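I have a structure I would like to understand better, so I am pasting it below and will then ask my questions one at a time.
A single protein chain has been removed from this complex, and every other one stays in its place.
Up next is chain A:
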Amino acid sequence: MRNLTVLILTLGLGLAILSCGPGNVIKVGVVAPLTGDVKTFGESTVNGIMLAIEEANRAGGVNGKQIKLFISDDKNDPTEAANAGGKLIELDGVVAIIGSVSTKCSLPLADKCQVARIPMITPTSTNPKVTVTDDGRHKEFIFRACFTDSFQGVVAARFAIDSLKAKTAAIMFDVGNDYSRGLADYFKRFFEAAGGKVVAYESYQKDDVDFSALLTKIKQQKPDLVFLPDYYNKVGLIVKQAYQLGLVTRFLGGDGWDSPAMLEIAGKEVAGSYFVNHYSADDPRPEVQNWVNKYQARYGQKPDAFATLGYDAGLLLIAALKNAPNAKPDEIREALSKIRDYPCVSGTITFDEFGNPIKLATIIQYTETGQRFVTSFAP
């Protein structure tokens, strides 16, 4: 028993000594789920962030200083995310944090960072509440690299009118799901503002599996397209049933559609439908192809949206650090809020007054065998 204690103490001491770095560094924290139910999302994100930081360090660092990452696991658990944030801020003394992946972890982490006045960039949390307080003010230290749910709704509406030339649309959404309801709401608002007509605005419950009544109703209205902002498993069911009822039209959705399982559930019926996404590896823009090659060389696989957004969050932070000569949190926040037209992989990013990026969105079409990149555009 005593030997065991000695062993553990020695190991701990050794690790503690190893983890101490040289003095002239900028300490940056990362919070991501490295264990738990969304471990793969966390790993991709961290891979992306690490690649961005490694590149900057290899190019001589930022203002002559190397960036040192302090990575902490949140298990996709809100309490752990808050603890991880506290540890990075109080013990490691990081000047900025990139994290976390899911909204439920980013919310408490954002609280922590806002109170401690440490700038935070979440790579992938799309819920508007992460950067905005309940009374609609921007939490001035919180930013994100991905677009928000509302932005997706706007992009989808634009695409429907400009590219698909749709004049009428039907909307179906899950009334109990913030994400689905939010997207439906924004799509409706912008589709109508741009001169389109919403002929049906129908909701269903999370556990519904039979949509024939709703679909029959929509079929009678003969809409040019049906907007379906939900996750791939539900979308698959609805699309299949729509075709069985003879409602042959185009479907449009959000980033919840992005899954290899979509084709298994929906079958060939989903071919021809479009959805909005953060990024596509097939995008011919040189920034994207360059990034895909870099990532593949380093990790041996194609980068997914998480890795890309993690990389972009890293790029944004590095850009801000360059304009913050003393690397103080207040300076970094200031520099982040002033970022204009900064070239990232997922698009050229400008922060709006709520810390959300204004950038490109990618439109992807399902084919019978997979996904096809259609276009990327800024609304």
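Criterion: a residue touches a chain if its C-beta (ideal position, glycine included) is under 8 Å from a C-beta of that chain, and two chains touch if they have at least 3 such contacts; residues count from 1.
Note that in this section contacts and distances are computed from a predicted model.
Going by UniProt, what is the name of the one chain that was not included in the view, given "Cellulose synthase catalytic subunit [UDP-forming]", "Branched-chain amino acid ABC transporter permease", "Cbb3-type cytochrome c oxidase subunit I" or "Cysteine desulfurase"?
So the chain that does not appear here would be "Branched-chain amino acid ABC transporter permease", according to UniProt.
Of A:Asn83, A:Gln241 or A:Asn323, which sits in contact with the chain we cannot see?
A:Asn83
Of A:Asp162, A:Asp178, A:Glu192 or A:Asp210, which sits in contact with the chain we cannot see?
Hidden-chain contact among the options goes to A:Asp178.
Out of A:Leu91, A:Val209 or A:Ala297, point to the residue that touches the absent chain in the complete complex.
Result: among the candidates, A:Leu91 touches the missing chain.
Touching residues of chain A against the unshown chain: what are they?
1, 4, 12, 15-16, 18-19, 30, 34-35, 39, 69-73, 75, 77-79, 82-84, 86-87, 89-91, 103-104, 107-108, 111, 127, 129, 133-134, 176, 178
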